[in-house]
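Let me give you the structure first, and then I'll get to my questions.
With one protein chain withheld, the remaining protein chains of the complex are depicted in position.
And now, chain A:
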Amino acid sequence: MRAANVFHLGVKELRSLARDPIMLALIAYAFTLAIYASSTALPETLNRAPIAIVDEDRSPLSTRIAGAFYPPYFLPPAMIGQAEMDARMDAGLDTFALNIPPGFQRDVLAGRNPAIQLNVDATRMSQAFVGSGHIQAIVSDEVAAFVRRDRARETPPVDLVLRARFNPELNKSWFGAIVQVINNVTMLSIVLTGAALIREREHGTIEHLLVMPVTPLEIMTGKVWAMGLVVLLAAAFSLTFVVQGLLAVPIGGSVALFLAGATVHLFATTSMGIFLGTVARSMPQFGLLLILVMIPLQMLSGGSTPRESMPEAVQFAMLAAPTTHFVILAQAILYRGAGLSVVWPQFVALAVIGSALFACALARFRSAIGAAG
């Protein structure tokens, strides 16, 4: 392998990309607007939850309870009749319906321990759990305050002080932004190398290269470094200007270390792109393959839902995917400010996976060339 050839072939890739406005627009979109949109559209865990109240008591206490639900956690409650409740929940209009029975205030004051019924639409997992906890707390507070005719809470003997580290307000948009950057790094590196390879094959230029004194290894390495560099620069730009700038997400750790990790990750994903480019026989097949590969990579790498709650087998299988390690690495560095002493196992894992993918891709690439009619 000659470094000069690898360099010139990579420069050629960069020049080609520079003249492809659709690809450039896609990259620009993916690292600016897409990140901004998806991070700001994500509601907080409990945001504007739709709630309805069936107030059969119509007492000062029930009015007080109804008045305790307001944005941003809840939408202003819809005051409905008993008959409407089921229909509204069936239609998905409300996630919660609180049913205050007749004589509630009277029974509370008389110490008869009346029951309030809280109906939760449990098909909406994201709101059901957290929301019912909130509602219980709110109702309890209001009833307690009403009973004491006093809003001041007495200090309980043992206070629980909860502090969320690394993201004190549990702001979902921070999380969404970083995960989106990670997803786009993966997707673009696969698309750019895979599509570049298929395009060269469709336009016949790959043959042209192969009759010259360059080896498949040099051609592949040229693509890997050039496309990796483009994605790396785009990610660095996005992290600095969109995530830190526009979205004002504080970054805990060293951006340089993150980018070093991204470089190793890109080595793995660009190799994967070339591999897919040799597997797909045409652009449409590449498109379907891309979806089949990208969705598991995004969903199961720990970026969307916690790895701990996945089945053991899935957790184990996903250790072979570079994104799993990259997500762990990125969260550790960017949120928790972890240093190399903490994340070195991820670096090693990414390097090993990358080398294996590169070797596979090279083998496929070499044999695909032999078979290309």
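Convention: a contact is a pair of C-beta atoms (placed from the backbone, for glycine too) under 8 Å apart; a residue touches a chain by one contact, two chains touch by 3 or more; residues count from 1.
By definition in this document, contacts and distances are computed from a predicted model.
For the chain of the complex excluded from view, the name given in UniProt is "Multidrug ABC transporter ATP-binding protein" [choices: "Multidrug ABC transporter ATP-binding protein", "Succinate dehydrogenase / fumarate reductase flavoprotein subunit", "Solute:Na+ symporter, SSS family" or "Peptide/nickel transport system permease protein"]. Across A:L292, A:A320 or A:V348, the residue that sits in touch with the chain not pictured is A:L292. Checked against the full complex, the one of A:L210, A:L233, A:A256 or A:A363 touching the unshown chain is A:L210. Within the full complex, the residue among A:Q127, A:T221 or A:T323 touching the omitted chain is A:Q127.
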